[in-house]
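First up is the structure itself, then whatever we jot down about it.
For this depiction, one protein chain was excluded, whereas all remaining protein chains were kept in their positions.
A, B and C are the chain letters, set down in written order, and residue numbers restart from 1 in every chain.
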Amino acid sequence: MLQRTVPIAILGLSGVILMLAYFSPLTTSWGETVLEWFNILAAVAFVLGAGNLLAVNLEKISSRRPGWAYAAITLLSFFLMLGFGLLKVGAVPNPQHPGVHLAGNYETADSPFGWIYEYVFSPLTATMFAMLAFYVASAAFRAFRAKNTESILLLGTAFVILLAQTAAGMFLTGWIPEDSAFAFLRLDWMKVAITEHIQTAGMRAITIGIALGVVATSLRLILGIDKSYLSKG
Amino acid sequence: MNTNTHDRQGGGGGGSFLSRLGGLDRRWIFLAMGLSIAVPILLKLRFPEVPGPMARATFDAIESIPEGSRVLLAFDYDPASAGELQPMANAMVHHCAARGHRIVFMALWPLGKQMADATIKDVLLEFHPQYAYGTDYVQLGYKAGNEAVVKLMATDIPQQYSTDAAGAALASLPLVADVKSTTDFKLVASISAGYPGAKEWVQYANSANPEAFKLVSGSTGVQVSQLLPYYPAQMEGLLVAVKGAAEYEMLVTAAYPSADKPDLLAERLGQGRVRMGPQLVAHLLMIGLIILGNIAMVAGRSRGGAR
Amino acid sequence: MNARNTNDDAGQPDGCPPAARATTPAASSTTPAASAATPAASSTTPARPSLRFLWLSLAVLGASLTVFGTAMAAQDAGGTAAAQATVALSKSIGIWCAALMTIGILTFLYKDNPFYKVCESILIGVSAAYWMVNGFWSTLVPNLFGKLMPSVVREYAIPSLPVSDTPGFDMALAFVPLALGLMLLWRLAPKGGWISVWPLAFIIGTTAGIRLVASIEADLLAQASATIRPLVVMKESVLAPAAGGGSAATAEMAATAVRTVDFWGTVGAVTGVVGVLSVLSYFFFSLEHKGAVGKSARLGVWFLMITFGSAFGLTVMGRITLLAQRLEFLFKDWLGIG
Partner (left out) sequence: MDRPRTHRLRLRRAVAAVFAAATPLCLAAAAWADEAATASADAAANAAATSAADPATAVAWINTARLPLLVALVIICGSVVAGIALARSGRPLRIRRLAALDAVDEAIGRATEMGRSVLFVPGIQDMTDIQTVAGVTVLGRVARTAAEYDARLEVPTSRSIVMAAARETVQAAHFTAGRPETYNESNIYYITDEQFGYVAAVTGKMVREKPAACFYMGAFYAESLLFAENGNSIGAIQIAGTAEPSQLPFFVAACDYTLIGEEFFAASAYLSGERDQLGSVKGQDLGKLWIAAAILLGCALATAAVFVPSLAGAAASFKAILGG
């Protein structure tokens, strides 16, 4: 009972309450309060994450599995950053309250936490993000192959958009006068026609479909039809 | 949806060079992309940009308002998007100053003020030393509140900005002493990277009184799909990503060259075109790769039947 | 909500966290930028971490941190000249660190190697700690502890914590997320771990309730309403004035402007509506894609393909800007060339 019916009741009840809360002025803000609670819950649940991170890496180190040294590096940088952050080591004192150490700003590049963010954390994430430029190129070579009508449309449109975005596009079709009958052959006109009429229509239909999918998924959960999250389901 | 019938990695086989192309090691493609971006940066390659209709419309909007009129420039972005947007800001400030417009700077993003200060130092005071603070330009700085700031400025600016960024009362600055709302400006420009940004300026400032001022915007490539519907009805001009910046730069530097520091102007107002260098080469590489991929497939298919 | 690096998410700026921008490093070095070795046939030797390389990177990490420590100490010591020098030193150490990290990640393109694994491990450790510290100082302290024990927080951490007019109610309310959080943590205890399903049920329920209504309002209705438009678009056009008509005549002619069908406008409007309906028919689950539904679903797939091809093309420029900025950092800020 405690492990099956109560969770289903909690889920159904909280779902219905928040669905209806949106419609009366008295309870409109319940949604925000619940999301605020969730942020606190997520912050408390970090202990779960940290606990698991330590367990996985400590186990790798103790069992000397290949690559255990990297687990040591992960733990070293984790504790270093955690210590600098939680204790606000070397934080720039707060002008209004110089006496209160923990009110200081620990995110400027002068404090160790800020220094690691500036010179270790953000270059690593920025470079991972920049790797996409390479993968976009390999995807263009590998996946854009004219095998059937669908893939011809996929690569043809990408081809037109890519051309239209460069000076080459203007160079190739810029000479067609804008008011002539063949104006639609101009690459920039084609790009506007594709993005304004066809892409918006496609995105609209996908969004409508997604909305219906969200309604059905939410109702399956609230009505207790989908119980996959319950152990001994 | 199953649209992919491409063969698993490691395809390709013996036979003609073209069919072996199918199994081309991805790392050659990575090397090609790396070089197609590194070389133009190192050699500072600049390619002639042919200004498109949207960049020209933005240029005309600033040209069309009478000389010396009051304009409002909103810096709604941060260093992460400076790569695409800083060139637009530099060119727009030089263009307004060359037309003698009196400029009011503000920002909807916390780091936007720093971006504006950099533009004032690098462009405004560098090429227009005669611009005096208080009479020719004012820096209002950042205000929190996202679209609420825009909504309030559409009706009552002094209530939103009681003082400028340095704390001086608006009444003490001749340029903004008599300003009541955004309708007192001939043109409003938003250099925008996301939310809050150009969309909020259209929804809250422009739709409140559409005819009062011209609205132009510069935006990152990603955000442009949200702004396209507003052009040209509610927004006279729209600069799109690095390409828009490069085109606008060409129009401004052609129309308003600097007499005493031509090379410094070319450098400061050339960032867009420098960044367009790798874009053009990389785009041509992408186009080439799509063509190459298809040639390899056709060659592979003709040699030993479809795999 | 933390900012997400994405490419078409309207709300979020598509950019990466601010890359390091600093003056050119004092010691200009001649090591060329990432010289991608010519990719020989990839013989995949088992990835045995060569320890020698590992200790080298640990040594670099340790050295930079000790130098950094002296820089911090010198700054606190207040010697302005010494502080200026050491801060500049700490910045150039930072640039070197950032450049090594950048190259480390880029080497993954060639092959998985110890240099990349070191960077990956550092990134995992640093980023996990960053989000936990961020969560602690921006959520737990002000919103949870700030309500449970406002006086303690005001004294030690946030002196300017706003005083709430209903402290008792706030404290009681703050116990709910705390209780749910502890139930979730109960999983770590050997017995009674099943209680963690209750907070999960609460989260899933509230998410379902909020998203259900929001998606109907923001996506379903707004998009359906935006699709509605007149299928025949007219355009105002002035009849061509009779030859030789004086200015008065043309003015009078303008008054009788007649509306003619704007061909391209109508084609655009019809394409829009037909597109939405055909893609919706593709998503229809109850009928196999055969016969009439099959044809309209196929048209829907064609619309989807053009939509995806266009979206792919539009994001390429953003991706290339990202890599251009990283290479600009390597050439300008690190090597001082370019």
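Methods note: a contact is a pair of C-beta atoms (placed from the backbone, for glycine too) under 8 Å apart; a residue touches a chain by one contact, two chains touch by 3 or more.
Keep in mind that this is a model prediction, so the values were computed, not measured.
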Contacting the left-out chain in the complete assembly, out of C:Met149, C:Ala172, C:Met234 or C:Val267: C:Met234
Identified contact with the non-displayed chain, of C:Ala174, C:Leu280 or C:Leu335: C:Leu280
Sole residue of A:Ile10, A:Ala109, A:Leu154 or A:Ile198 that reaches the chain not shown, by the stated touch rule: A:Leu154
Which of A:Ala103, A:Ile116 or A:Val136 contacts the chain that the document leaves out: A:Val136
Residue, one of A:Gly49, A:Gly83 or A:Gly174, that touches the chain absent here: A:Gly49
Interface residues of chain C (partner: the chain not displayed): 2, 4-9, 14, 47, 105, 108, 112, 116-117, 119-120, 123-124, 126-128, 130-131, 184, 187, 196-197, 200, 203-204, 207-208, 211-213, 215-217, 220-222, 224-232, 234, 273, 276-277, 280, 283-289, 304, 307-309, 311-312, 315
Touch residues of chain A, complete complex, unshown partner: 19, 22-26, 28, 35, 38, 41-42, 45-49, 52-53, 55-56, 59, 121, 124-125, 128-129, 131-132, 135-136, 138-139, 142-144, 154, 203, 206-210, 212-221, 223, 225-226, 228-233
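The rule is short, and it goes like this: only the chains that are shown with their structure count from here on.
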Graph class of chain-chain contacts, one of line, ring, star, complete, other: complete
Most centrally placed chain - per-chain CA mean versus overall CA mean: C
Distance between chain centroids, defined by C-alpha means - chain A, chain C (Å): 6
Chain B-chain C separation of Cα centroids, rounded to whole Å: 19
Gap in Å, rounded to a whole number, between the CA centres of chain B and chain A: 24
Multi-partner residues of chain B (at least 2 other chains): 3, 30, 33-34, 37, 225, 243, 279, 282-283, 286
Residues of chain C whose C-beta touches two or more other chains: 16-18, 109, 301, 304-305, 314-317, 320, 323, 325
Chain B residues touching chain A - in the complex, by the definition given at the top: 3-6, 9, 24, 26, 29-30, 32-34, 37, 47-50, 52-53, 225, 228-229, 243, 276, 279-280, 282-287, 289-290, 292-294, 297
Of all residues in chain A, those that touch chain B in their complex: 133-134, 136-138, 140-148, 150-151, 154-155, 158-159, 162-163, 165-168, 170-171, 174, 188, 192, 195-196, 199
Touching residues (chain side chain C, partner chain B) in the complex: 6-18, 21, 33-34, 36, 39, 42, 109-110, 301, 304-305, 314-318, 320-321, 323-325, 327-328, 331, 337-338
